[in-house]
Every structure is written in structure tokens, then in C-alpha cells.
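A single protein chain has been omitted from the complex, and every remaining protein chain is retained in its original position.
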Amino acid sequence: MQLFLEQMLNGLAIGAIYALITLGLALVYGILRILHVAHAAIYTVGAYAGLAIFSSTHSLALAVIGSMLFCAFLGVLIERFVYYPLLKFPPYVPLIGSIACLLAIEELCRMVAGPYILSFPAELPFPSFTIGGIVISSTLSAVYGISAGVLLLLWIITTKTELGLAMRATSQDMAIASSMGINSHWIISVTFMIGSAVAAIAGILVGIYYNQVYPTMGAVPAYKTLALIVVGGLGSVPGAVLAAVLLGVAETLLIGYAGIPLPRDALAFIAMIAVLLWRPQGLLGGRR
Amino acid sequence: MSDYTITIGTFIAIQAIVACGLNVIVGYAGQISLGHAAFFGIGAYSSALLTTAGGLSFWSALPLVLFITGFIGLVLGLPSLRLKEDFLAITTIGINFIVVSVFLYVPFFGGALGIGGIPRVILFGERLRGTPFLFLCLAFLAAVQLASWLFTRSWSGLACFALREDESAASSMGVSPVRFKLAAFILGTAMAGLGGALYAHFMRFISATDFGFPMSVMILSMVVLGGMGTLWGPVLGALVLGMLPEVFRPLTEYRMFLYAALLLLMIRFQPGGLLGESSFARQIFSRLKGGNQE
Amino acid sequence: MRGLRVSMVALLLLSFFVGVAVAAETVKIGMLAPLTGFAAADGASALNSVRIAVDQVNSKGGILGKKVQLVVYDDRADAKEAVALAYKLIEQDKISAFVAGSYSLPSRAVAPIFQEEKIPLVAAYAIHPDVTKAGEYCFRNGFLGTVEGKAAAYTAHKLLHAKTVALLTSDNDFGRTLVQGFKMYADKYGKDMKIVYEQTYPFTEKDFKPYLSKIKEANPDVIFASGYYFQTGPLLKQARELGIKSKILGEEGADSPKLAEIAGEAAEGFYIVTNFDRDDPRPVVQNFLKEYRKRFKIEPDMVGASAYDGFMIIVDAMQKTKTVSNSTAIRMAISKTTNYDGLTGIIKGFTHIGEVVKPVQVQVVKNGLFRRFGVVDDPELIRP
Amino acid sequence: MLLDVQDLHIAYRDIEAVHGASFSVEEGELVSIIGANGAGKSSILNSLMGLVPPRSGIIRFRGEDISRIPSHVRARMGIRIVPERARVFPRLTVRENLRIGLYGIHEPAKEKERLAWLYELFPILEERGSQDAVTLSGGEQQQLAIARALVSDPKLLLVDEVSMGLMPKLVDQVFEVLQHLNRERGLTILLVEQNALASLEISSRCYVLETGRIQFEGASGVMRDDPRIREAYLGL
Partner (left out) sequence: MTEILLSLREVSMHFGGLKALDKVSFDLCNGEILGLIGPNGAGKTTCFNTVSGVYRPTSGEIRFGGIRTDGLPPHRMAALGIGRTFQIVRPFPNLSVLDNVIVAMGLPCYRGIIPSCGSWKRQTTRDGAMGLLSKVGLVSLASQKAGLLPLGNLRRLELARALALNPRLLLLDESFSGLRHEEIAMQEELVRKTRESGISILLIEHNMRVAMGLSDRLVVLDHGLKLAEGSPEEIRKNPEVIQAYLGKGGNSNAA
């Protein structure tokens, strides 16, 4: 039982990290219907930018804020330069553009920061707990705390603010939203900024959690998150978050608890195909 | 010709064959497939297993390889009947990841160690390597191009074009979407299987990582950049994208960045492909011809 | 677009001139390393170390009075690229010998080519058995997985006195053969050592808690955790976080200065079996360490050390036979290498299939640095 | 003149749907454009709102040429649309749909007053306030679409086929509301309708559109008995 609970806690942490990375992708997909694979590159840049600022200022807060700003800018840059002009083409055209972006940014990171894995020696100011003999380490509680905080903040932004309302309206009917006075291109850019800023947080968090930052750290999330947004229901942000958490727990339990040696990266896609057969609109997706 | 050039040429020829296969699916029938490398891999693995464990020769294994990849292509093409656009795109990515995992985790396929000791192709008693093997690949490429050409001239091909352009209109004209989409999948994946078989017997050992998603993206980029749905587009795309990394070779550490950046620029400014509608090449060509359509 | 085209042409011309300019009396030794892509860090280590070797040789007057020139290309750890580049090295650069500074996949692909062209090949750290099986021209300075696996088992059994062990294996060719070696030893000598847990994990794994929680239950004396430093680093950290007290033993993949950086405190007392002993007092080791730290501002690792030796073994053979072009003679000389004073230890020689015979080093992390813990030199174990 | 349209051409790709429509709306008027389906009515309204770019022609709103400015700027100038088939935001609640109508307007006191007035006009919207709009019936969605357009106090209301798919009783209700808004509140309305007689009843002037061209216009009272209308619709 204790083992099970420990595994659950681990799974939740992995799921929370997946959720942070998937979030931006789901936001972007919801509004532009683009498979934004380069999101994973922004996440990588986020980790590097955070590390660079942290090494020069020794302030984690500054690092997080600076990295978020930088990534927001990068996200908008990709949106304006690559996606927006390619919107009228079939979806694989922006997708190839996106993958080329991912590759170019990965290589750029390597050229700037070097090929070696860098460590991210920051302390996350979170306490550790012991509940009923189960230790929740400070890194684990940091992952919970930060992701819960980010998700909460995002929930507040999307449901309680005028901006969030405009974002949701734009993703549901862009033309009508703009006929209500919403500058939809600006809203698209804002969506990219928010998604990219969250990716920056995810990058820094993962960098600290595993204490490593390296050029290809986005390679696995880049494609796994695609499966997650399908499982969640294309375009549904809560669905993507739910799918991410479920996948984290499922992976952990299957591998660690049940001891089934499964190819972990394929699991997401196997789950995806199962979901598509059972509920083609995804967990929380509505009919379109 | 040096063996270096021959090797590059052989890879380009093999990739062109695979790209032609993808062109049948994406360019002719209008179905998105982002997992084409999976079929490239299935072809390579089935040929490798048939010739090593199965003890067959390349030539007797080849029809089986084409059958196997075509059949699996048929099965995995089934989602294209129900799923549209992005769902289909991501599903095909998923298929690629799952197929690679199967190669990697099922001991029958050699697992992480891959399959080695694949025999060379023997033709007229000669063990083919170097230039003769390149010519073999080029001959197969010619055959694939011929098959593509014949396909575009066949009623099946026309049916696929019609489906690509407008599925409801096509089906109201007696074109069964199921039958012809699957036909395109079978033909396209069988071509990928042929490419895979050639690859296996050229490299003489294979491992799952050769057939991952990045390879699929590479093949799709070849088709898109060359000009989707054109006969020569995939070949041109394979040529350009196959040679670019070699052209950039002197730049060592910087070459992959330049390659990616160039790919990005090409897709950004030439999304219809180098041979596609309104491409620079076409515009220049029509200007040279003195055409004044505009 | 225009500017781009112009610069591309310029680049082509430039590379052409560079190619012509160095055609003088030199000995060319080729090397492939992954300088871009996911394996770029190892490629950089290998290249850095070999550059030191080249400079050391040239500063002493080269080989038989001729300067050594290293021709290196980036293979991205991709077999396809490696094959083409092998031909490029052979035909265009006309190299006399080759250092395989890349992973198993590309090395395995190029070995038969060099064999056919009769060009001696020394693999630095590629571990797939097929590399040397390509023929008599192919040698390996790194350990076979089975050898290192046996040495690891010996270390656990004899040096760490384990009664129970857990095996957590990276799921790639190396990890699999390591476990094979480990079990070979355990079956033969280690009847009193019980394997209480065994599991493989995928290459991309970063989160080991699911496995570690299970291991914690089994509570073994030693955990043999194979994998690269970017895997074992987090693994160590997570193991200590979970309160696992078992000793943890890794392998050469974890031999990187980055390991201690990643794992921090948790790296203390972590053992590895590897082929590079930093506390070796011999001048070849200490000079290399000094030079490397000075030039690259980073600690050297086993990948680099092994590539350095791979290169130096070739140079040594050339000097002994007094030829830089007679590849048969060079090959013979390499195969007859005995008690060579290498960076990675005293190389006792090569077996008839080209596998190196040298002691396996056991290192332990103390104050963030790898220090000597012991040596496995039982010929029973280190002879493949 | 509030709205003045000169020689408007609208094309989708290469297919021209409207070939040179000219018409105008005075402040305080309720004008209808009627015509059978496919005549190009919706295209005209959409291009007034900026959702479809006109191929050529001039759209003047309060004297300013707005034919090239983006939709959201037009919305902020006081043009609002009740789109065909309502097109409410399906996964926003009724209240949120109304708040979208207020986007960019920050006058809390006035907002409250307008919402209260709209809830009085369409009580069902207050009742269903926290439901997702997709759960409303067709008629309720249509009411929501009208309320969403009205909540911002527009200068010009464009109404597109509001009677389509509604029960006859509801059609009457909706038209009554529009008439009330025009007469009592002085709201300028441009109505596009297939239901000719109902829209003639409430409008003061009327344009008859046939196959992308305005065929004739006139005061609604006169037009009602004009045989040409019957001809346009029933092919008599």
C-alpha cells in the first residue's frame, strides 16, 4: 500500500510536468489548429535562458521572470514569422515549418551553450513533508506547488478575466469574436505568449528537478505532448491537463508498480489510439 | 565516381523511392501520413529477417516484403477512413512511434541490438556493391517512377485525384473512398517497403532508430519541398535534401543548424514545393517560355 | 535568398581551398564523431582529446618526421551518414588509419568498409561486438559489454561484498550486454550473491522513482545501475531522496564530470567501473589531465580518454613499423601491442578478434571527483 | 447618412456573389434587404462587418470609408452583427457570451443597466445565465445573439436571417423586439431576411436583392403589395 501511494505521488509529479508542457500546446492548438511541435524548443530555450540568468544573478525569481519574458517573445516570433503566413496551407506545411524550427533552435542552443549537459544548481524554496511514513521531498512538493500554482493562475486568467474570455471566444469562433471588437490576431499572439511563458516555467522546473539542461531535452516532450492533446480532446485545455496527469500516473504504475516493462514513449500513443477508438473526440473534447 | 558519391547517391535513390511512395499517399490521394518511415522500417526488417533467419535470397524475399508492407499499410491505412486532418496526422505519428517500439522491444526483431549480417544482393552471380548497387537502386527508382506514372494514368489514379480534390463529389461519381484510399496506401507503403529492403541490404545491418519519426519528417519534407503530387517532385526533394547536409559538411558543428534554417525558409517561402504551383521554378520557367498568363 | 545563395557558393569555394591547402607531406588519420545532434557532448569529448593527442605528437616532430593531420567529420551518430563519410575519408582524404570516435551504430556500419579497404580501425568507445567482428583490421580500445559486466559483478561481489543486488539496466545494446556479463560472472563465481530485482528502462528515461520504489522494497546491498551520466545522475539523486541506503554501482557511461554536477551530494560514494583512472600517477595520465583542463576548462571523461588512446595506439604502431602507408604492417603492429603505456591503463594487448585486454578501473566519487577505488585485473575476467 | 454603400462587389475565390450593390441607411431607420436564398444577402452583411473582404466598392460609416479596416475596429465604431444561425460561442456560458459583447467597453454602471434591460427583454437569458450556450434551443440562441449584439449599445445593428429555423411564434416575437428597439430606442437596424412579409411589416424601407444585384427599392408599406416581390419569391 505504501509503495502504491509512493508510486502515485511520483506519477502525479510526472503528470504535473507533462501538464505544464502540454498546456501551451493545447492553448495554441485550440486557437490556431496548429500542431506546434516547436513548443518543445521554447521549453528548452526556457530552461537555458533561466539557467543563464540564474548563473549571472543567482536569483531564481529573476531567472523565472526573465526566461518567461524571453520565451514569450520567442513564441510570438514563431507565430508571426512561421505560422501566421502558413495558416492557409494544409496542416502539414506549418507542421514541417514547426519541426524545422524545433531542429534549428535545438542546434542554436547547442551552438550557444555547448553540447554538454549543464546542471541547474538552484534550490527550490519548498518544504518537504512526511505523511504517514511517506516522504514528499522538497523537489516533489515544488513540482506540485509550482504546477498547481501555474494551473490555478491559468484557470483564473481564462475564466475570470476579460482577456481569458476573449481567448476562449476566439478559439471557438474567430470571425464572430472579431466582430465583437476582439482583435483576434492580438489574442493569438497573447495566447502564444502565455503558452510560451508556461513552457519556460516547465523548462526551468524540469531543469532543476533533474538538474540537467541540454539541447535535445525537448525531443521527447515534442511528440508525446501531441498524443496528450489528442487524448484530451484536440483544443481542450482542461482535457490536455487531465490526460497529462493520467498518463504520468499510468506510466508510473504500469512500470513501477505492476512491473510491466512497457516502452514508455509508445505508451502515450497506444493510449491515444485506444482513446480514438473509444471516444474519438477525446476525454474532454466536444463535438466539432 | 568515388564510393563516397556513390554512397550518397545510393541513399538519395533509396530515399527518393520512399518519398515517391509517400507521394502516392499524400500527393495523389491527399491523405496525411506522418509515419511513413514506419513502412520503410517494416520493409527493411522484413527483408532482413527473411534473408537472415528465413534464409531466402533478396530476390525471393522481395515479393514477400512488398506483400507484407503493403498489407500492413492496408491495415494501418484504415484509420484514414475515419479520421480527418489533424487526428489522422497525429495518429500516423503514433503509428510510427509504436512500430519503432515494437522493433526495439520485441526480441524477435533483435531489440536494441538490431539485425546484422544481412547478405548482399546477388544478381547474375555477382554480389552487388558500390556502383552496381547504385544502378540497382536507380533501376528500382525508375521502376517506381514508372509505376507512379502508370498509376496517374490509371482509373485508380484518377479516382485518387478526385478523392483528394473532393471526397463527396468523387463518391457521387462512383468512386469508393474506402477502396481507393486503401489502394493508395497499399501502393505507397509497398514502395516504402521496397526502399526499406534496399536499405537493409545496402547497410547490411539495421536498427530501429533508423526508422523513427525524424526520418518520416525528412521524407515528408522531401515530398512537400519537391512538389507534392508531381511526378518528379519527390525525386527532386530527395536530391536537394539529400545533398544539402553534404554541401554544408565543411561547416561541421554549424551545418545542422543551417540545414534546419534553410528547411524553414524553404517551407516558409515556398510552401507549395519547388515544382509545385506558383513556385519560383515554375515562374522562372514560364517567364523563359515567354508565357504571359498574368 | 540571393544573399544566401552567394554565401553558399562562397562556403563551397572556401571548403575547396581548405582542402587543397593542406596537401603537403602529412600523415592523415581519420575520425568520425557525433558533433551535432543528441550525442554531441560525447563527440566533443572525443574530438577535444584527440586534438590534444595530435598536438602532442606533432610537437614531438610528428610520425617519422611527418606531421599528423586529423580529418574529422560529424556523423550525427547516424549510420547512413557514417557510411558515406567513411568513403569520403578513404577516397578523398586518403587516410592511413581511422579512429571510430562515435557510437556503436555508426561504428558498426563503417567497420566492414575499412576492413574491405584494409585500413586499420580503432574504436574508442563503441561497444557493439560486431565492430571488431568485421575483420582483422578492426580493433577496439573500449571494453566489451560482457567484460565490463563481469568486472561490475566482481566489484559488487568481491569489493563491495554484496549478498543481494538489483540490476537496473538502460535498454540499449550496451546495457543488455552488460547485464549478460554480470550474470555470466554471477552464475560462475557468485553463487552467494542473489539478484533480487531486474528491470530495464528506456533510453529516454529521466524519472526513476517508479523503479527505485520497487528496489527500495527489495532493499539490496548493491544496485548495479547502468546508463549514461544523464540517466544515473538523476537516478542517484532520486534514490537518495527516497531514502535508499544501498551502494550504487554504475559503468563507464556515467564516467563524466557532469555526473557529480547533476547528482550533487547524492553522487558521493557512487562507484563506477570504467577504463580511466584519474589517480594514475603515470605521466601520460597526469599530463593529459593538466592539458585538458587548461585547454577546455572542463574535466576530461572516459570517452575522450579512450579516443585519445585509440589515436595513440595507431601512432605507436606507425612509429614501431616505421611506415605510415603500409596498412598491413600497421595492423600487425597494433595486434602485437603489448604492455602499451596508455592513458586508459597499461594495455596488455589485443585478442585475435581485436578486443583490448587491459584492467578495468573501479572509481568512486569523493568530494565531487572520481577517485581510484580499485582495479579488476583478473585475466579470467578481463579477457573477452 | 449613417451607412452608405456604393457599388459593392463580393467574391469568394473567383466566384462573384454580389455584383455591384448600392444602398444606404439613415440614422434611426429600420431597413430590410430581402431576397430569396442565394441572392447574396448574407455576403453583404458579412462584408459590412468586415468578415468577408469586398472585392471592390466603398462602405461609408458616418462618412468614413471603412471598407478596408479590420472587423474588430468596426465593432468598436459601433457596428454589431446578429449572425446567421446565431453563432453564439457554444462553450461559453450565456453570461460569458454577453460579456464578450462588452469586450473593450469599461463602463460598469452602464453595463449593469443594459444587462438589466436585456434580461427584461429576454428573461430566459437570465434564467439560463450559467448554462453553456450550446445547451440552448435554437430560439434561445437567437435571442442570445441579439442580446450579445445589443449589450454594447451599437450605433448600427446588422441582423442576418434571424427568422431562419425559428418557430413562427418566435419569429413574431423576435421581430417585435427589433421593431421595439427601432421605434422606442431609435436603434438603426439593417435587416437581411428571406421572410419577406414579416420584415416588410416592421421596416420602413426595403431593398430587393436578386442574384447578387439590387433589383429595386421602396418604402415597405408600398412594397408589401408590389407584385414584383411575389414574383421574386414565387416565380409567378
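Note that the chains are named A, B, C and D in the order they appear, and that numbering of residues resets to 1 at the start of each chain.
Following the convention adopted for this analysis, contacts are C-beta pairs under 8 Å (C-beta built on N, C-alpha and C of every residue); 3 or more make two chains touch, one makes a residue touch a chain.
Predicted model, so just to flag it, every value in this text is computed and none were measured.
Contacts of the undisplayed chain with the visible chains, over the whole complex, involve B, D.
Among D:58, D:105 or D:197, only D:197 touches the chain left out of the display.
Among B:37, B:50, B:170 or B:261, only B:170 touches the chain left out of the display. In the complete assembly, the contact with the undisplayed chain comes from B:159, out of B:76, B:159, B:215 or B:241. Residue-level contact of chain B with the missing chain is found at 150, 153-159, 161-162, 165-166, 168-177, 179-180, 183. Panel shows chain D; residues 13-17, 36-38, 40, 161, 163-165, 168, 171-172, 194-201, 211-212, 224-225, 227, 230-231, 233-236 of it touch the chain omitted from the view.
One rule holds in what follows: only the chains that are shown with their structure count from here on.
Common neighbours of chain C and chain D under the contact definition above: A. Here the chain-to-chain distance from chain B to chain D, counted in touching steps, is 2.
The chain with its Cα centre farthest from the Cα centre of chain C is D. Averaging C-alpha coordinates per chain places the centre of chain A 32 Å away from that of chain B. Per-chain Cα centroids separate chain A from chain C by 35 Å. For chain B, the set of residues touching two or more other chains reads 104-105, 253, 256-257. Counting partners per residue, chain C has 35-37, 40 as the residues that reach two or more other chains.
Looking at the complex, you find that chain A touches chain B at residues 29, 33, 35, 81-82, 85-86, 89-93, 95-97, 99-101, 103-104, 107-108, 110-111, 223, 226-227, 229-230, 234, 261, 263, 265-266, 269-270, 272-273, 276, 280.
Listed in rising order, the residues of chain C touching chain B in the complex are 1, 4, 8, 11-12, 14-15, 18, 35-37, 40, 72-74, 76, 79-81, 83-85, 87-88, 90-92, 105, 108-109, 112, 128, 130, 171-173, 175-176. Chain C makes touch with chain A in their complex at residues 35-38, 40-41, 43-44, 199-202, 204-207, 209-211, 213-214, 217, 229-230, 233-234, 237, 241-243, 258, 261-264, 298.
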